[in-house]
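Data block below; observations after.
Take a look at chain A:
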Amino acid sequence: MTDRLLEIRNLEIDGESDEVWHEIIKGLDLDLDRGEVLGLIGESGAGKSTLGLAAMNFVRPGCRIRGGTICFDGQELTEQSETTLRKLRGVRIAYVAQSAAASFNPAHQLIDQFSEIPVVHKVKNRQDAEADAKDLYRRVLLPDPNGIGYRYPHQVSGGQLQRAMTAMALSCRPDLIIFDEPTTALDVTTQIEVLATIRDIVREFNTAAIYISHDLAVVAQMADRIMVLRYGELVEESTTRQMMSDPKMDYTKSLWAVRSFKKEAETAATEINPVVKVDNVTAGYGKEDILKNVTFEIHRGQTVAIVGESGSGKSTAARVITGLLPPRLGEVQFNGETLPKSFKSRNKDQLRHVQMIYQMADTALNPRQRIRNIIGRPLSFYLNLRGKQKEERIRELLSLIELEPDLYIDRYPDELSGGQKQRVSIARALAAEPEFIICDEVTSALDQLVAEGILRLLDRLQREFNLAYMFITHDLATVKAIADNVVVMLQGEIVEQGPKTDVFSPPHHEYTELLLSSVPEMDPDWLNELIAHREKHGVMRSTSTS
Partner candidate 1 sequence: MVLQRFGLGLLTLFVVSIIIFVGVEFLPGDIAEALLGQGASPENVAALRHELGLDRPAHIRYIDWWAGVMQGDLGTSLANRRDIAELITFRLSNTLFLALTAAAISVPLALILGVLAALYRNGIYDRSVNVVTLGAVSAPEFLTAYVLILYFSVKLGWFPSLSNIDANTPFIEKLHQATLPAVTLMAVILAYMMRMVRASIINLLASAYIEMAHLKGMPKLRVIVKHALPNAWAPIANIIAISLAYLVVGVVVVEVVFIYPGLGQLMVDSVSNRDIPVVQACAMIFAGTYILLNLTADIVSICTNPRLLHPK
Partner candidate 2 sequence: MKNSKIEQLIHQDTALKQALGDPRVTRRDFLAFAGAMGLSTAMGSALWSGRALASMPKRGGHMVSGLNDANTGDSLDCGLFNATYMICVSRAFRDSLVNVGQDNSMEPALAESWEASADAKVWRFNIRQGVEFHNGKSLTTGDVVASINKHRGEDTTSYAKGVFSGISDVRVDGNAVVVELADGNADCPALFTDYHFNIMPSKDGVAESLSDAGTGPYLLKEYNPGVKTVLERNPNAWHPDGGALADSHEVLAILDDTARQSALISGSVDVINRPALKGIARLKKVKGVNIVDVASNLAFTHPMRMDVTPFDNMDFRTALKLSTPRQEFIDKVLFGYGAIGNDQPLGPGFASYDTNLSVEYDLDKAKHHLKKSGHEGVTIDLSASNTSYGGAMDAAQLFQQHWAKIGVNLNIVQEPQDGYWNNVWNVKPFCTCYWGARPVEDMILSIAYLSSSPWNDTLIKNARVDELVVAARGELDQAKRTAMYQEVQQIISKEGGTIIPAFGTDVAATRDTIGVGEQIGGGWEMDGGHFLKRWWKA
């Protein structure tokens, strides 16, 4: 007799967009035993969060369950009243959200939000709940477990909040916890710490869990069994090790293949003079320096990747180059000529040659302008193209970014998918006929397959037009794929820079090492080994309290 905890049969969920209902989950089955960890994986839009929440018979606004059964511990949830469900939630099924920073109420102390669950559900009284909270805080390896609960969410770092949220999920010792991308918003170095904690604590309490992620490598560390979802349907389901070693479906295989893209050949600098030189720049807001004495060069036809975790100053560097943030000290040179510090004093040509592609294609394109106008504007603005000439050039650019001109030229951005929007962004940058393009996390908001397409496109364009790229990213996989040179930044300073091969081959700088080793690998044992390795070598678990 199996100890079945959750049994979902033929679940169908609809979502509403623009007042049209369409299916998000199309008849899925899901089984989960007590103490088992199930991984749900898929790209955005695959329905994995929706499915996870459905395990609590909860749907987000704008969604509805159309059919199927959700049986939790012998209880049919779809037939239960809201009150019964409410009593289940938090007590027997708990939820850990992607962004702990947003999911903790800013107005209350952590421990209040913890104790609230057992107290409201009358599981424990307030004192016991607080004592329990402190105990759990200790177990999830939070620093100062007795005091940290009395802090407010904003006073605690992101990684710690995620741990606190895990602790909160455990407050009533639930049978099932749903982890919805709990580490996606975290930096890689923080991520592994939290992953380890979550895994340990789930095992310790023998709690069943559904672990949702888009990152197969992460799921591989956590789950006993994996379900691959796509468009609300099951693609493949098997145990973790089996799926790692022997994926059956093409789609699953393609997920593996994501990191297969590699730039054809590393291009050595062909010219001695760099296109862009950032010379000993110090910059920041107010009195604080975000960038400290930063110097690097970018050559024609080359890609320089700026790598670092959030707060390392990599985006600030981009703002200095574009002139949005005039540096306090130092200067930016373009083809040997010093650029005016502020973009306001730069001439049209100087502006034209430095183009930028943004992380969020959604906000990078004016939603009220048609593609024609978005791409056409730089043409008429910089190059004085008019009428037919302009129209032809727009079409040419659209073809270049692999969008069918006739189909897309009159669309608005919200009629495009994320990847298509990013392509339009690229076309807009290209339209200015620049020598240098800054790519600010251009792939981090995209699914892996789409991201790969963008990378390939950028690579092709680079070769075609001999462009210089500055690639800002926190994703080392991307760096490995596309960079010629790498600049590693930490807290506003350059830790290490040089050709990719040099930087990524030992001996590493200590921080580079930390970064590299923290990237999850497709190996169910990777996390175990890494933790063991680090403990042996005394690399501290990060407990920064900032």
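Keep in mind that, in the parts below, contacts are C-beta pairs under 8 Å (C-beta built on N, C-alpha and C of every residue); 3 or more make two chains touch, one makes a residue touch a chain; residues count from 1.
Criterion applied: all candidates are chains of the complex that A comes from, given by their letters.
Every value quoted in this text rests on a predicted model; they were computed, and no experiment measured them.
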For chain A, which of the options 1 or 2 is its touching partner in this complex?
1
Interfacial residue positions of chain A with respect to candidate 1 in the complex
53, 56, 58, 60-61, 85-91, 94-95, 97, 99, 102-108, 116-117, 120-121, 151-155, 168, 546
